[in-house]
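Only one protein chain is missing from this complex, and each of the others stays in its spot.
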Amino acid sequence: MKQIVSILLVAAIGILIFSALYFSDETLKFNEYGNVNLDDRVSEKYIDKSVNGNTEEIIFGETQNAESGSANMVTSVVVNYRSFDTLGEVTVLFVSALGVGLLLNGKRKRKNLKDAPNFILKQGARIIFGIMVVFGVYMFIHGHITPGGGFPGGAIIAASILLLYLSDDEFRVKLSAAKAVESTAGSLYVIVGLLGIVLAGYFLQNFLPTGTVGEVISSGVIPIVYMLIGLKVGSELSSVIDGFLTEEVEG
Amino acid sequence: MDFILSVPAIVVGLFAAAVLAYLLTKANKILGALITVLGSGAALAAMLMLKGDINSVQSLGALGFKLTDYGWFFSVLMLLIFFSVSFFNLYWMKKIIHPAAYNFLYLVALAGTVGAFTAKDFIGLFIFWETIVWASMFIIPFGKSRNASVVYYAFSAFGSLSMLFGILYLYSKTGSFDIQYVLEQASMNTTYALVAFITIGIAGLVKIGVFPFHLWLPKAHGNAPDTFSPILSGGLVKAGGFAAFLAVIVMPSYKVFASNALFLGRELAMPVPNYILVFLGAVSIVVGTLMAIKSEDFKKLIAYSSVANGGYIIIGIAIADSLSVGGAFMHMFAHALASAAAFLSAAAVVHRTGTTKMSELGGLIHRMPLTYLVYLIAIISMAGIPPMSGFISKWMLFQSMIGKGMVFTAAAAFFGSIGSFLYVFRPLSAVFLGQLSPKHESVKEAPFLMQVPMIGLSLLTLLFGVFPNIVLRFISDILKTAGLDGLTLNGLVISGTNGQLNPSLVSLIFGIGFFIALIIFIIHPKSRKVDLMDTYTASEFIYTPELLHYSYAFYAPFERLYENAPSTEKWYAALIKKIEEAGQLVSYTFFNNKPRIIVFWMVCAVIALLWGGSL
Amino acid sequence: MIQYFSIVLMLVGIYGLLSQRNVIKLIAALNIFEIGLNLFIVSIGFVKDGLVPILTSNNESSAMLYVDPLPHALVLTSIVIGVGVTALALALAKKMHDKYGTYDMDEMGGK
Partner (left out) sequence: MNTSFIILLIAVPLGAAFLSVLVKKLGKYFLGAAIGFNLAASGILAYDYVSPVIYEIGGFKPPYGISLVLDEYSLLGILLLNVVFALIAIMACKYIKKYEVVLSVALAALNGVILTGDLFNLFVFMEISAIAAYILTTMNKNIKYTFNYLVLGTLGSGLLLFGIAVIYNMFGSLNIMDIQNRMAIISYPVAGALVLPLALIFTGLSVEAKLLPFSGWARGVLKDSNSLVGTLIVSAFSAAVLLAFGRLIDSLFVMSDSLLIVFTVVTVGTLILAEIAAFSKKNLREILLFSSIAQSGLVVALFLQGLKSAALLVLINNVISKMILFTLAAKIGEDNGTDKLEDLKGVFLKNKVLGFGFTAAAMSLIGLPLFFGFIAKANVLVSLFEANNIWLPMVILIVSVIEGAYVVRMLTTLWNTGEEGELAKAEDAKQYKLTNKVRLTIIITIAAIAIVAAGILPLLQMNDWFNFDILSFLTDGLGGV
């Protein structure tokens, strides 16, 4: 009965959504999949990096001092044009990690794994851990030229920590260290934003030279911010992981 | 006109006195109560001195004050009641849970009354009107019931919010709050006139406690602190008469309706809306009378009698000719004095005995003769017997009803008058006559300062019963400014539609009759005094005085008739129950700790929004 | 097509919320809903024949046809928010399990 009602309701809402999106006879229409004209959208200027009046084409490896120096346009949106959202998003993660910490508080110890990990697993995981951390760091350092960035980079670092947790039933991150990293990174992000006010006029405004599009050392504050985000996300997710893989000690 | 002696000064002064009373009561309770006496007395004196300034306009910030003649009439009446009652405050400080708040609210309510009656603008009227409501709403629970205050507030809020609706609706149409201007404009448009009539009329009906809004009176009056019941019944209820007067006469809606065929009943002597008022008035006379007969509680009984008397007032105003409206005004005046006096004597009895249950009292005439006399005069006036002022007003109302040929209404009114003999006699006999309960052997007469206002009110009742034309001349002026004909008054004589009344002559005859009766009473041999417990049945002594009480099951044969009668009280109780059940249902349905239930409602709502929105 | 699929995924999530009472399943349903939503958002940025919005040595000019980069950025934010909420929800679930000894919302009692 419950299922039937649920299915009926879901079907009803589905029909209404579909008909409103795809079978509407209104003049103003929902643009169907792929059938999009970017000239109508604000994103057109993100691609051309022409928000502040640039009229020239952006060429990979040639253009210098564009308003956003990132070759990865998504990154330029994330860390330049809509950097404030990103700050918010970092805050979300920050506050939920904090919430997890508050909920799963007290003196804790590791949960016992079902099968005690053997020596090879432990050592092997450590090797892979190193590779993963390097890969994570690579992700956020190269966020402005290749796919990736602070968030995936941080997630990969956290994954490497998770690997250690799973392969070693004694391993724990030092929570205070994680907190310190997370807090420092967060504060620095805000400070970068405030420096924007001081040095360039607006919060989170880029105050470093943006260099040449496509080079590693380019695009102003993006690598710095992504690094901070990567560290922050990595440490936050690690502390969340710690919360779930430990249990409260009685007394 | 300087500010020192003006209406805004009185209002501000009363507010200031309220604060002062609050602070002083903290220091010394009696001192604080004294402020209420002095404050209301000073305000009364100031208002009396302002008689020459009728129609003057002052303002206090955005609030305008205009002293109309009817406003002056009501203000003086109100101040008189508040002043009289304030003497009792001195003795009540120990019995009230928040004496400081009581004194404060007492004067705030008074300031609100004066402000409401003298407001130039509707919005000022409303503000002061609501000030009265909230001030009295806090005083009522100091008495015996907390629930009474809620009932009082709910009814009052219904009335005043209906008035607010009307005021703001008319404001949006006429662009003004000025009472005179707005009512003029409203009288030119039938819709506006109807809105004003209904909304302000409802406010009046609720306040004066006309059926079906009468329920709050017995609750509030019966349970309020004993010193505040006279204010409610004698004073604040009359504000309803004020609102009804505004809606019917000042506007004047009766002319609007009379000129519109839509409202003219074929067989009726008046437009339909007015007739509805008359009908409601007649119903409340009957209901009030019947319920009063049934009441066990002294104060509730007087409260129900206020319902019945409110009916007379509404009928008088709704008939809208000079005799009836004049009668209504006179009745407000007479009833205010009488009911305040009756409640005050009840308060005096409570002060000495601590109860208002009639079955516990009795024989107090031996201990409190003066209180008895005051009560006697009050009920004679309420029952409309000469030579009290209540007789004059009822005579005028009957004249008018008969003159209009309104047989049924007049029948209801007569029923009310006769019924009032039944109910006013009961407390008289139960409380004052009969045998003294052994508990009350050592009861003393009310203290002197209580006697002052009681005697004062009784004398006024008697004075205006013998020489009513003192008041009626002023009422006649009010009627003239309101566009009605004046009353026909010659010297001591009042002329009605089919007869004349010389109250002084009537009083004289009554006086002679009374004198003869007195002589017979004195020369007649006295009967032997028997103590209440001086009896035994079947060789056993009885120790429960209640069973032997004179008024025990006084109207038992009548009361059986009530059992199956429809009751508004039950209807309201059922309504509240329904609302509460609906509330529980809402709370149970939508507020669940199971996410899926709430998600269910959410999805349903989204479906409704999408589907309804795209229709 | 992928867009239809994403909406269907969202509906599946809603179905889960409507029919499940296990805390973990509810969290899973929320996640399914979020994934559907994220896919939907990405899909509105797709431009037919558009390139990945990254300038590389192959696609080196901004004048070429790219897909809309903005929804990608939005989705990134949305995913992270989803992660945060899920983490919090799981922590709550754990705490509730500690307290009530069950993951079943109905068995936790209370009004």
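A, B and C label the chains in the order they appear, each numbered from 1.
Please note the rule applied: a residue touches a chain if its C-beta (ideal position, glycine included) is under 8 Å from a C-beta of that chain, and two chains touch if they have at least 3 such contacts.
For clarity, every value in this text was computed on a predicted model and none was experimentally measured.
The chain we do not see here touches A, B, C in the full complex.
The missing chain, though absent from the display, is touched by one residue of B:F408, B:F514 or B:F590; that residue is B:F590. For subunit B, the residues touching the absent chain in the complete assembly are 60-63, 95, 97-98, 123, 126-128, 130-131, 133-134, 137-138, 140-147, 149-150, 153-154, 157-158, 161-162, 164-165, 168-169, 171-172, 223, 579-584, 586-587, 590-595, 597-599, 601-602, 604-606, 608-610, 612-615. If you put the missing chain back, the residues of subunit C touching it would be 10, 14, 17, 23, 26, 30, 33-34, 37, 40-41, 44, 70-71, 74, 77-78, 81, 84-85, 88-89, 92-93, 95-96, 99-100, 105, 108, 110.
Although one chain is hidden here, its contacts on subunit A can still be listed: residues 16-17, 20-21, 24, 26-31, 36, 40-43, 45-46, 51-52, 67, 80-85, 87-89, 91-92, 94-96, 98-99, 102-103, 179-180, 182-184, 186-187, 189-191, 193-194, 196-197, 200-206.
As a convention for this text, only the chains that are shown with their structure count from here on.
Top contact pair of chains, counted by C-beta pairs, is A-C.
Centre to centre, using the average C-alpha position, subunit B and subunit C are separated by 67 Å.
Computed from the mean C-alpha positions, the centre of subunit A lies at a distance of 14 Å from the centre of subunit C.
Residues of subunit B in contact with two or more other chains: 600, 603. In subunit A, the positions touching at least two other chains are 5, 9-10, 13, 17.
Across the complex, subunit C is touched by residues 2-3, 5-7, 9-10, 13-14, 17-18, 21, 31-36, 38, 41-43, 46-49, 57-62, 71-74, 76-78, 82, 85-86, 88-90, 92-93, 95-97, 99-100, 103-104, 145-147, 149, 151, 213-214, 233, 237, 240, 243-244, 248 of subunit A. Those residues of subunit B lying in contact with subunit C across their complex are 593-596, 599-600, 603. By the touch criterion given at the top, residues 1-4, 7-8, 11-12, 14-15, 18-19, 43-48, 52-57, 59-63, 66, 68-70, 72-74, 76-77, 79-81, 83-85, 87-88, 90-92, 94-95, 98 of subunit C touch subunit A in their complex.
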